[in-house]
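All protein chains but one are shown at their positions in the complex.
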Amino acid sequence: MSEQTTSRIMLPKGEELVLSPSPHIHDNETIQSIMLKVVLAMLPAIAAAIWFFGTNALLVIVWCVTFCLLLEVFWCQMAGKPVSVIKDGSALVTGLLLALNLPPVTPWWICLLGAMLGIWLGKQVFGGLGQNPFNPVAVARVGLMIALPRQLTYWTPSNNMTPDLSGYSNTFFTVPDFAKLSQTGEIFDGLTCATPLSIMQTTPKILDSSAEAANNFAAIANPEAYWQYFTGNMGGCLGETSALAIILGGIILLMFKLIRWQVPVFYLGTVAVFTGLVHMTWPGVTPAPLFHLLTGGLMLAAFFMATDMVTSPITPRGAAIFAIGLGIMTCVIRIWGGFPEGVSFSILMMNALVPLIDRMAKLKPFGFKKTPVAKGV
Amino acid sequence: MLLTIILSILALSGLGIILGLAIGFVSKFFGVATDPKVDLVLELLPGVNCGGCSRPGCADFARALVAGEASPEQCPVSSQEAVTQIAQLLGMTVGDLEKKVAVVLCGGDIHQTKVKTLYNGVNDCISAMQIAGGPKSCAYGCLGMSSCARACPFGAIEMINGLAVVHNELCVGCGVCVDTCPRDLIKLVPAEAKVHIYCSSPEKAAVKMKVCNVPCIACRKCVKSGEEGQFEIKGFRVEVNYDNFPGEDIVEKSGCPKNCLLTTAQHLEIERNADKEENAV
Amino acid sequence: MNKDLKIVSFKGGVHPPKDGKILSKKNAIQTAPLLERYQVIVSQNIGAPPAPVVKAGDEVKKGQLIAEAAGFVSVPLHAPTSGKIEGLIDIPGPMGVPAQAIAILADGKDEWAELAPPIDWRGADAETLKKRILECGIVGMGGAAFPSHVKLSPPPDKKIDYMIINGAECEPYLTADHRVMLEEPEKVLAGAAILGRAAGVKNVVIAVEINKVDAINAMMEKAAEFGVGIVGMKVQYPQGAEKQLIYAVTRRKVPTGALPADVGCIVQNAGTAAAVADAVRSGIPLIERVTTITGEPVVTPGNWRLRLGTPISAALTFCGGVKYEPSKLILGGPMMGFAQRSIEVTVMKNTSGILLLKKSEITQYESNPCIRCGRCIKACPMNLQPTVLSQLTEAGKFEETLKYNVMDCIECGACAFTCPAQIPLVQHIRRAKAEIRNRSKKR
Partner (left out) sequence: MTQEAMLNMLELTVGAMLVYNFVLARFLGICPFLGVSRKLDTALGMSAAVIVVMTLSSAITAVIYNLALKKTFLIDGKEINLGFLQVLIYIAVIAALVQMVEVLLQKFSPPLYKALGIFLPLITTNCAVLGAVMLNSVNDRGILESTIFSFFSALGFGLALVLFSSLRERLELATVPRPFQGMAIALITAGILAMAFVGFSGLC
């Protein structure tokens, strides 16, 4: 090597060398990218909501997202945290999920209340993302449900449901007596409809196995109705309508490996088995499992709420236990409880159990034996 | 009415007598005696569970004291008074105690000692030590990641300019920080010793001067100006002999060229001012 | 791909999408020119550092003993070239603290000392082979630098029936073993057979990740001649970690706190096998090794045969220096290697790679909160819960971490590699392990 070439060779000066622990490379997946993928998975459900409920739904989504983001920023300002925390996308996910958990015609102030409950009470008082033991959206939903039961069960029909009193829609409407309305001078400003679950709730239960019992739920649990439930043509919360859209989103989540597959599989499975058993024993008490799977917030919960990473168990076995517990609680509340829908309650309750489940479902290390072999050599 | 009152009184006193007798009977025949001394001793102990006595907590220490497995002066935190009281309670005698405080023997704050490399990792001295010995260019200086300050149960260590400084008035000399420091910079010294040489690097003066503005270069000015035996020369550095420590006037007399022989107060003052200067900028 | 090749793997782990091997895997091994001065760090093996037997002013020949083994878990050290001993000096060590080194001023003649006579290994007994392996100062060249002769001498009650030669080289960027297996297949196979003989094992298997098809094919040709089997492994990190490798090849699980010998296995690195072949067949001690010098900032990345004691600055000069200022200098691979603060660190027996990374490539550790996504758990080849361990460590609950089997962690880095919150999980776990070791020592 001649003098000339040596002089041209540049060696690191070492001034910019970073000292850090191994590993020195990263797969570039960040909290932000995960959250954005979750948002992507929610898009089908959001699209379905807007398709079925129109601008009302869009408005609710916009309100919820805006309030959640604003409240998060506000809290961070107050608490002296960097406002850049907002970039992690968790408030966006909370906002969207909250919107999917509200009825289509929800006034802005309920969205604001929900966002406060979710972002502040559900998340930030515990120290922000990753620290909250309870699912923020479930906290918001349950809080609103207890405080404002009327507003939270104000269901409007989807765009494709018309009160023509024929066929499928027939079941869900009690069409107002227009003649009487005009006489009393009341102003007619909107249609409400029932949800399949609320009809199930109000249907008197028959505790024997007569033919009457078998037909107890025929009006809401028949193949045509199932198809409508599946596509999303029914009343309910924004995200509760279209099972199809949510399953699409679920597939996206599973493809990106963002959720533990045990949660939706065991949750839906437990609900199916549990309601199946009850239905077989007393057909007059509850409709067939398919009804339960397709209606209410079960699908949304199974794929988007119960799978929330922060508030579900961290090991696969724990996730399975968690999901089975969720399934049983949901069914018990749906069939015998005082509320038509039990998913949010059951999520909160199982959230409380997560630390215990985590303790129970601790992983055994590779090569684990009860009595570790003493070190040789 | 009267009958009701009388009956109530009768019923309640009857119940009282029956229950009283029952409790008395049970305690008489099944009672187990416990030593009330443990609680008394526990009340006299500081109750901060610092572990300075090498036992998991004050309650355990109290039990050991009563059982005669420990002696009261093993608690480094208790005042002389409290120790005497405990000893009296247990019928022991104790010798005189010398109060000790911790001192961080390093003066290399971020202004004086270069931080050579960028560091990206856990903010903890012991963890940083595991990665190429940490970012500071002096391999023996304070890493400044406040492991000792977090460990101190009394909040006596403050981090100023990336340097741990002990506040003597808060320090009780429990020694928790001494075990925490991965660079063994912290020493327990007699509280009366106010002068220290704030450098622990065993390296040659030339090496030290390259990385730090305030190293002990073993020029021995202090040794010469002090009395015999007040300082010890340890390789390429000098250390105060804490069995025979010099008075505060030694700082003036010796005129340490590198400003690393300082009194505790001076040291604190320097760091405080450096901090202020930085804030002003 | 060869159809007879059995392909095995373990559970868990990660697959770095861009493994960087492309930078240097096509470049043949080059021999470094002679330098004027070498600084051989004394403590190059796990266990007791050897005791220097030379002093300033001594003349040494290439391959001459300069430090002798001190104890059972210790190996001797040899001069990398002929010249004059300058003395014992302190140089920046790979762990950041100064390390003692023997400085040698080369005389440029590069004369060999009288080497030990070749051994006909096919007829030699195990003890002779082991003695030669010790005398030539051979240690595990994959990274741990564990003396090879110690591994070959398990306690007599352990029956060993498997000798696995680790050619996985699962660390991204590194290609040194790959090139050795490709260019000197005969040497690796012979070394494997010798190691098998020294341990008294019939079953000798070389396990290679299947991204090194050319190396597998090269060795396949002559494998039968040496009675050595070859197994392919899925490309998955950490395929080459001892316990995972043993599981992949034999389906045996090394129990918690146990050694490979407890399940009848010995694992040696492919580079080590080549060095063993040299030592036994020609009596050449371990004075040089193949090291990958790579990374985006390096002008011409490549694989170089470097003598022990070569400063990294000199090694980088061979590669034409750097294109721009790197953000990180690593000895070893990017997953388990050690970040360095000085380019004056010298090459040691276990320096499998010298890696420079640019700013956009390196992990930016942050204090983000854990979102409990469970990716670290999925990635952990030891089936641990890294996030729980790091949280407990942060809270100072070291006793609790034991309940979560912190001591089983192999520090492979798969968890921190995949953590979306960029938590320095491995550092936390190392801290907990150090603390627990300290505490048990105190007791």
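Each chain carries a letter (A, B and C) given by its place in the written order, and its residues are counted from 1.
The criterion applied here is as follows: contacts are C-beta pairs under 8 Å (C-beta built on N, C-alpha and C of every residue); 3 or more make two chains touch, one makes a residue touch a chain.
Remember, it's a predicted structure, so these values are computed and weren't measured experimentally.
Partners of the chain left out, restricted to shown chains and counted across the full complex, are A, B, C. Which of A:L121, A:A213, A:A272 or A:A361 touches the hidden chain is settled by the complete complex: it is A:L121.
Only one of C:P369, C:P386 or C:P420 touches the chain withheld from this view, namely C:P369.
Contacts to the hidden chain, counted on chain A, fall at residues 79, 121-122, 124-128, 131-134, 139, 142-143, 146, 329, 332-333, 336-339, 342, 344-346, 348-349, 351-356, 359. Listed here are the chain C residues that touch the chain not shown: 369, 391-392, 394-395. Counting over the whole complex, chain B has residues 3-4, 7-8, 11-12, 15-16, 19-20, 22-23, 26-27, 30-32 touching the chain that is not drawn.
The criterion applied here is as follows: only the chains that are shown with their structure count from here on.
As a whole-number value, the distance joining the C-alpha centres of chain B and chain C reads 43 Å.
One inter-chain figure worth recording: chain A and chain B are separated by 52 Å, centre to centre, where each centre is the mean of the chain's CA atoms. With centres set at the average Cα position, the gap from chain A to chain C is 48 Å. Counting partner chains per residue, chain C has residues 96, 338-341, 363-365, 424, 427, 430 touching two or more of them. For chain A, residues that reach two or more other chains under the stated contact definition are 14, 16-21. The part of chain B that touches chain A in the complex is made up of residues 117-122, 127, 130-132, 134-135.
Listed in rising order, the residues of chain A touching chain B in the complex are 14, 16-21. Listing the residues of chain C that touch chain B in their complex gives 94-98, 338-341, 363-365, 367, 424, 427-428, 430-431, 434-435.
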